[in-house]
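Every protein chain of the complex appears in place save one, which is left out.
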Amino acid sequence: MKKEELIVKNSTEIALETYEMVLENSFISMTAKPGQFLHLLIHGHTLRRPISIASVDRDKNTVTILFKINGSGTKHLADYQIGSVINALGPAGNGFTLEPESSTILLIGGGIGVPPLYNLGKKLVDNQKKIISILGFQTKDYVFYEQEFKQLGETHIVTNDGSYGSQGFVTDVIGSIADFDTYYSCGPLPMLRAVSKELVHKNGYISLEERMGCGVGACFACVIPTDHNGGYRKICKDGPVFHHQEVNL
Amino acid sequence: MKKEELIVKNSTEIALETYEMVLENSFISMTAKPGQFLHLLIHGHTLRRPISIASVDRDKNTVTILFKINGSGTKHLADYQIGSVINALGPAGNGFTLEPESSTILLIGGGIGVPPLYNLGKKLVDNQKKIISILGFQTKDYVFYEQEFKQLGETHIVTNDGSYGSQGFVTDVIGSIADFDTYYSCGPLPMLRAVSKELVHKNGYISLEERMGCGVGACFACVIPTDHNGGYRKICKDGPVFHHQEVNL
Amino acid sequence: MNSLQVELPGLNLKNPVMPASGCFGFGREYSEFYDLNKLGAIIMKAATGEARFGNHTPRVAETASGMLNAIGLQNPGVESIIEHEVSFLRDYQTPVIANIAGSSLEEYEHVAHSFNETDHVAALELNISCPNVKEGGIQFGTDPVMAARVTDRVKQASNLPVYVKLSPNVSDITAMAKAVESAGADGLSMINTLTGMQIHLPSRKPLLANKTGGLSGPAIKPVAIRMIYEVRQHVSIPIIGMGGITTAEDVLEFLLAGANAVAIGTANFQNPFVCPEIIDALPETLKRYGFSSVQEVVGKGILT
Partner (left out) sequence: MNSLQVELPGLNLKNPVMPASGCFGFGREYSEFYDLNKLGAIIMKAATGEARFGNHTPRVAETASGMLNAIGLQNPGVESIIEHEVSFLRDYQTPVIANIAGSSLEEYEHVAHSFNETDHVAALELNISCPNVKEGGIQFGTDPVMAARVTDRVKQASNLPVYVKLSPNVSDITAMAKAVESAGADGLSMINTLTGMQIHLPSRKPLLANKTGGLSGPAIKPVAIRMIYEVRQHVSIPIIGMGGITTAEDVLEFLLAGANAVAIGTANFQNPFVCPEIIDALPETLKRYGFSSVQEVVGKGILT
């Protein structure tokens, strides 16, 4: 991880309140692994904002992030113009553990938890894995990257209100997936809880979110318990990806 | 006075750390009088910054301000690009009292106190007055608007270190000015004190600076005593221009 | 009933938003920007027994997301305020709250009593938190016993409801609140400014002529929210909340913490229209967060 300056090469609203931003920086693009994030300094804000790396283009020295307007920081980020420079710590965190033995992989993403799975999916396809994706969104207006995931493999879209794809939650689709070796999931905590409960006997990894201070492991803001005896991991440094049995959700 | 949005039409560094900025707004340009100021909202700052109106172009709906980088606010202001929008309260304050009987007028400006005198000088020339100007600056690098003032009349430049014009203070030149009816002065407090002492028997007006809160007369931040019995004026509302006998410097 | 309406002792407010004392003068200047009838109420600048000139300048300084002020209670004295300022405000259908200050119990009593004579002042805001307000060396604003004493005396001198304005510069804000409630306060105003200082590097001296000043603005909002949240659980009189409000969302945060109405100070300097703009934004903001009235929000953020 380093402190780097990234140049905004492109910024597009790809779904309701959801932006895709392409950032140029050779160190980040050369070193980023799926599941890692950038800790972005947004002008006028005390704390940095963690945003996952959604894809990498090593030829162009760029990484892509996808973010949803959530509060003042992401709102300001959406205002950044092409050519602006953004300071980031990264690539931060551990990223997804790849398991060479698994051949069919299930990706389960919810809302703004979808982006890191795209970067992972691309990598897994490069490694000759079969990918099945289940992506959940609030409503049709929030759906993004459907085509991108379809290019990786079988993709199921779920919306809470049924305005697009099937109606319900990602867990409603999981049962219908014939067979897979490993799952990777990222999304809101209630979804991750449901997923890891549903797939308790499966091998899987989940990517977690928590409010962060330092983003580097120094401040203990982002801990998650691993047991009831005070055991813990830091999401920013030991995560954001954990084996589903490693942490207590 | 209104709250208005002004568009930056131009911004140039015209002397060391000194910027000339042209701002477009029809209400401000139509109503501004010499000596009035704009109370500018600069992004990221709690308090507005008072800056004098240095000239007005009613044909182009613009006003010009001149400012020196003093601290963080003026530094940010210098970063504003052409096309940016600046929010201002204005035109604020009373402006200079014009005296129809006076025929020869002495303008005495020090450093960043020079700008409001330019607007005044142009107006006085329009009113057929004879103008003599004495402008003091720290060093040669800080000199600005010499040509502009020369077009209004006889102009003396003084620098503290003698690197341009004559060496010394504006008061060193005042004695050599043959005759005038009224003086108008703006500049640092020590200069205004010296000027009003030197010209105690003359008719004159001085423009004052003070740190401001509201800029509209409501907060009592910017008062100046008028006597020793608690009498006072508010610089933002009753000033910034006062008759030299009206206030206790 | 209007969704913004709030009923407090002596105050029937059409909305919960009022300019804070000292940040709005006596309303004249802002009446040139908008109709003062829009406001829930107006809190006037502090009144003392006699005219005061206040501190030397500079009196204000900017800080990160805030400002320091040391005006020093400059005001024309209570008689002049009643004659020239309250009479001006009489033309508006907006309740007026008189902020009163003094250097002794007697001065407080005198000022409080003076407002009995006038109509159109609906309540008093008792400013015990100004740093230069002390008697026998003890500040009224930081000692519960002294605070109770001045509250009691002012209550006796006045026929108006009394809102006691608390200082945040204390170890135990709840003790202060309880003390003035027991002494008869009809309501609380909180918070006044935190005492702060800035040193000017070029001159190597404190920037404010008074050395210290009161810190206000968004910087102090978390302290205000915490104190209101804490006090709300221990007193039953209403609270006018203030400290760093700049948006309708901030107003909601104060109401959730337990404020019944709010005052806006420093933000007026940045945006003279901030009060009417917040008032206009409130109905939509209430709705967005699932509320149908101001009344309904009060204290809803308190976890028990």
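For reference, chains read A, B and C in written order, and residue numbers begin at 1 within each chain.
In this section, contacts are C-beta pairs under 8 Å (C-beta built on N, C-alpha and C of every residue); 3 or more make two chains touch, one makes a residue touch a chain.
Keep in mind the model is a prediction, meaning the values are calculated, not measured.
Within the full complex, the chain left out of the display is in contact with A, C. Which of A:8, A:125 or A:221 touches the hidden chain is settled by the complete complex: it is A:221. Of the listed positions C:40, C:218 or C:272, the one in contact with the omitted chain in the full complex is C:218. Mapped onto chain C, contacts with the missing chain fall at residues 63-66, 68, 142, 169-172, 194-199, 201-202, 204-206, 211-213, 215, 217-223, 225-226, 229, 244, 249, 252-253, 256-257, 289, 300-301, 303. The missing chain lies against chain A, touching residues 1, 3, 41, 45-48, 73, 89, 210-225, 230, 232, 237.
Operating definition for what follows: only the chains that are shown with their structure count from here on.
The chain with its Cα centre farthest from the Cα centre of chain A is B.
As a whole-number value, the distance joining the C-alpha centres of chain A and chain B reads 56 Å. Separating the CA-averaged centres of chain A and chain C is a span of 46 Å.
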